[in-house]
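For reference, the structure I am asking about is given below.
Of the protein chains in this complex, all but one are displayed in their positions.
Here is subunit A:
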Amino acid sequence: MESPEKQYNKALGKGIKIFTKSSSLVPIVAIILGLITGALVMLAGGYNPLVAYGALFGKLIESPYDIGETIRAITPLIFTGLSVAFAFRTGLFNIGAEGQFVMGMLGATLIGVKLDLPWFIHAPLAMVGGAVLGGIWAGIVGYLKAKRGVNEVISSIMMNWIGLYFANYVIGTWLSEKGQQKSNEVHESASWSIGWLSEMMDHARMHGGTIVALICVFLFYILLWKTKQGYELRAVGLNPDAAHYAGMNVGRTVVKSMFIAGAFAGLGGAFEVLGVFGYQTISSASPGYGFDGIAVSLLGGNTPVGILLAAILFGGLTYGSGGMSFEADVPTEVVRIVIGAIIFFIASHGIVRMVMKPFSFRRNKPTDGSKEASRT
């Protein structure tokens, strides 16, 4: 039996390890460097970065309304982050979360506008409709890859545009009044808004999708690391040849993985319609959540908790930029520079490690990251 003190020290050591492991330290340093880069840009532009950042972060918690709206801004990023990361774990690069997101919106709008059902059927059905349509949209990409060897990066980018214009066409033809640039409102029975919570948050647009997003983060972990299916997906992602030798159907696994990834993005889109706007607009450009999802998955290291934290950061930065422009008169685009810089520093580990070097005392680090014995 170990003494309590020893156990405590052991636990403490473990705790420290989590935070000093270079895998989690790099993103943190990257974020700091990103904020510094943004500050330098503001200085060059003649703004006071301290005031600006103060306004940005102040905005997030200024009022119950702002807190609620920050949560709203974070939710779709969780979904698209999960989407990109899920595909990545199976060795696929899903650039198409954007299109899948739009198709998810369309699926939800279709069911929300065209059908009239009791709420306990209608709302879940509209959600599932969005997920399935997003899944199919990504599944096509997976199918092309499995059957024809089409590179998923190319095909998913193209599917983004096809998805956007297809959705515009469907809305314009079947879902809207003549001359309108947006679809009809979805029925109240399909809505995922949480009225009493919005009331409490000064009419911020609160919806059930946030809870579904958190459940999805958990599902992401369970599915990949606890199930037989996830074992197959990861095996195919890490070594398709060995997976094939072991009797796995690599092509089918690729399609499955893309479908699930697309369903995550589709869910994000569905809740934008069912929980936030209540309708879908005809737009010339897609909303951008899918592309931000790539950044979220990258910063989050394709791990479930990492994605959640990254989505919170990017969602917060995006929403807070409004406050920054209002109070400190700094253009909101500066936040895009910050996000861009964070991604840049994540992608270039070398620079981050160089910055970290003077601060780290000598440790016997494994030279090879794969020596880390862990499952995740």
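Going forward, contacts are C-beta pairs under 8 Å (C-beta built on N, C-alpha and C of every residue); 3 or more make two chains touch, one makes a residue touch a chain; residues count from 1.
As a working rule, contacts and distances are computed from a predicted model.
Asks: Quick one: the chain not pictured, UniProt calls it what, "NADH-quinone oxidoreductase subunit H", "GDYXXLXY motif protein", "Spore germination protein" or "Simple sugar transport system ATP-binding protein"?
Replies: For the chain missing from the view, the UniProt record says "Simple sugar transport system ATP-binding protein".
Asks: Tell me which of A:Asn151, A:Gln181 or A:Thr227 is the one touching the absent chain.
Replies: Residue touching the absent chain, from the options given: A:Thr227.
Asks: So one chain is hidden, and I want to know which residue out of A:Leu40, A:Ile61, A:Ile215 or A:Ala242 touches that hidden chain in the complete assembly.
Replies: Touching the chain that is not displayed is residue A:Ala242.
Asks: In the full complex, which bits of subunit A touch the chain not displayed? Write them out.
Replies: These residues touch the chain not displayed: 226-232, 234-235, 238-239, 241-249, 364, 366-368, 370-375.
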